[in-house]
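One protein chain is absent from this view; the other protein chains keep their places.
Each chain gets a letter, A and B, in the order it is written, and its residues are counted from 1.
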Amino acid sequence: MDVILGKIATLGPPLLLGAVTTVTITLVSLIIAIILGLTLALIQRARITWLNWIIAAYIELFRNTPVLAQLFIIYFGLPYLGYKIPSFLAAVIGLGLNGGAVLAEVFRAGIAAIHVGQREASLSVGMTPWMAMRYIILPQTWRMTLPPTGNYAIALFKDTAVVSAIAAPEIMFYARTLVASTFETAFIYLLVALIYFVLAFPMARLVDRLERQQRAWL
Amino acid sequence: MISDLASFFATYEENWASWWPQLLPAIWVTIKLTAASFLLALAIGFLLALGKLSRNRLLRAFATGYVELARGIPALAILFILYFGLLPVGIVLDAFVAGFIGLGMSGGGYFAEVFRAGILAVHKGQREAAASVGMTPFTSFRWIILPQAMRVILPPMMNLFISLLKDTSLCSLITAPELMLRAKDLAMMSFLPMHLFVLAGALYFLLAWPMSLLARHFERRMRRGYRAG
Partner (left out) sequence: MAALLRVDDLYKDFAGLKVLKGVSMTLERGHKTAIIGPSGCGKSTLLRCINYMETPTAGHIHLDGELFGETQNGGKYQRMSEKQLARQRSQVGMVFQGFYLWPHLNARDNVAIAPMKVRGMEKRAAYELADAMLEKVHMSHKRDEFPERLSGGQQQRVAIARALAQQPKLMLFDEPTSALDPELVGEVLKVIQELAAEGISMVLVTHEVRFARQVADHVIFLGDGVVVEEGAPDQVIGAPKHERLRSFLKQILEH
């Protein structure tokens, strides 16, 4: 028992330091993904044909290629064109662009699910289309898309593990360096799994609750 | 700008003969990894779903615990545990084997929920009707419940396949000789990372996109089916 506690005492702190970066990367990428996804969903509503083609192409490209390939292109590929990007930035750009494609679909479906009468009622009281979107459509969309957005956030949190491959200093990256210096392979990776789980579990519970609440609301 | 683009693509032409023979077998490994992990995920997911719906409390608790763990732990961590973490215990897994087992275990947790939702979506009256004509539970499950549940399950099942296809790229980090690893090796040797990772992305896209279109087709058909019904 003492041996295990001793190991935790030496290996824990660096891993927790990595966990802080993991959470930071998750939050920053999530914010980028939400802003990007919402913007794309709103632009799609304007029905400008050529613009919608570009957005559709973007979504298809990012949803049908591995995030690892996207990260490698940004981190290893762009320097070849003369743009060197630090690993943290490359990580949040890659995950953010990837998430933007996922959430654009989520928000588009959410907006489309709101009855057209809601919008007409807004226009009839003298709201402009933008006001109808801002005060009537989006608040409802937001509530409806909260569970899928939450599920996406959990998936994103887990996906941050792959950015260790571009040397962003998060949990997995620290784990790999610790393994190289201590050879405590099994212990370290189990500890890593535990840390991820402990952080993800409350989030998963919260999303489940939101989902149940939403079902009650509909 | 145009000439830059032209020279970018000219590089592919120059190197194609040396790259392609290395990439083609790697694509095969990617496909095999996807197929193997998909089948494993289906099997695990199926058993877990039955466990979650079972009357046995122990089975239910195990299945629930498994699903929660799989939901919270990154696939990459599972791969590392299987490939590196089992070495000290004396278990040496081939990278391919560790890869498909890890992805299958991770995907299985996700699929359990899909499968359970599909079974629950079939109305209880269907089972009672099947029992009333004298079907055993197994016959009723095989011929009445499962075919109807498939309609709900098929689109997320295809999405799982696409996710697994993309996730096989993680196996490059445990040195499974698949597409991403080859692309990375070639990128390092040729000093052309942009070319190779764009090429790898394009190859994944060619594999995944038709499946996406098919999944969307089924999703639409399913929604139509519901509206009619």
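Observations on the structure shown:
One rule holds for everything that comes next: a contact is a pair of C-beta atoms (placed from the backbone, for glycine too) under 8 Å apart; a residue touches a chain by one contact, two chains touch by 3 or more.
Nothing here was measured: the structure is a model prediction, and the numbers come from that model.
With respect to the full assembly, the chain omitted from this view is in touch with A. Across A:5, A:46, A:125 or A:180, the single residue that touches the chain missing here is A:125. One chain is missing from the display, and on chain A it is touched by residues 115, 117-118, 120-129, 131, 135-136, 139-140, 143, 217.
Keep this in mind: only the chains that are shown with their structure count from here on.
Between the Cα centres of chain A and chain B there is a gap of 20 Å.
On chain A, the positions that touch chain B within their shared complex are 60-61, 63-70, 72-73, 76-81, 154, 158-162, 164-165, 172, 175, 179, 185-186, 189-190, 192-193, 196-201, 204.
Residues of chain B touching chain A in their complex: 68-69, 71-78, 80-81, 84-89, 162, 166-170, 172-173, 180, 183-184, 187, 192-194, 197-198, 200-201, 204-205, 208-209, 212.
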